[in-house]
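The complex is shown incomplete by one protein chain, all other protein chains being positioned as in the whole.
Moving on, here comes chain A:
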Amino acid sequence: MEFVSPEGLRLDGRRPMEMRQIRAEIGAVSSADGSAVFEMGNTKVIAAVYGPREVQNRGQQLNDQALVRCEYSMANFSVGDRARRPKGDRRSIEISLVIRQTMEACILTHLMPRSQIDIFVQVLQADGGTRSACINAATLALADAGIPMRDLVTSCSAGYLNSTPLLDLNYVEDSAGGPDVTVGILPKLDKVTLLQMDAKLPKETFEDVMELAIQGCKAVAQYIREVSTQNFIFLASVSQLSVIRNLSMLHISYLLAQTNEWSI
């Protein structure tokens, strides 16, 4: 099948190196300590973060760092075929693990020993790239909850179809069966925290595809920073006190640095 026309347009009208439209909203679940909705085109996920709080199951408590837990699920209405997805299927468990590990790599867990951070992500609408969208949403939710982090983790996927590297595959492209490289990075530190691919690719091509995905991550990072900065300014103007109570010192300084950077 032709995924990129000779005119250089993909099925949905994007060019190979273009992402879908992204949109983020912070604070979608008021009962959670932090939450965010993240959209990449028609993929829409919601993330809620609770914590740091007391560890529920004492046996799991870690004395030198915080326990990070993650639960990924897909809403039954998120895909067209309305198949009932049993909770805790292999795929969900795998993605939960992936998200947990990625987030753990950026949370400063040693600052919060003997506590627990719960990250819930749910896919509201699935159109490819749910993994990346979940990570991006979780980052925003963690930031919203004021959890100290090394950097924002952002994620984006890229694939390789019709001998062309394609950024941010949608469902149709994803189900073509080609390679799908999901990358998560710490944009400021320029470090990769997640790299997944379940297909074969020649080394040279793989590097191109991965580079493209990293570019995508950086674009997402830029957007997420804008959104969180704006959110911070908004919150600060509404009630400075409540914000400061929720944010750890480190995070404040980080956000302030951001604000300075954006010269507001």
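Quick note on the criterion: contacts are C-beta pairs under 8 Å (C-beta built on N, C-alpha and C of every residue); 3 or more make two chains touch, one makes a residue touch a chain; residues count from 1.
Definition applied: contacts and distances are computed from a predicted model.
Per its UniProt entry, the chain excluded from the display bears the name "Exosome complex exonuclease RRP44", taken from "N(6)-L-threonylcarbamoyladenine synthase", "Exosome complex exonuclease RRP44", "UBC core domain-containing protein" or "Transcription factor Pcc1".
One of A:147, A:201 or A:227 touches the chain omitted from the figure, and that residue is A:201.
Residue in contact with the omitted chain (choice from A:21, A:60, A:76 or A:175): A:21. Remark: the residues of chain A touching the chain excluded from display are 5-7, 9, 11-15, 17-21, 41-42, 80-82, 127, 163, 167, 170, 172, 200-202, 204-205, 212, 215-216, 219.
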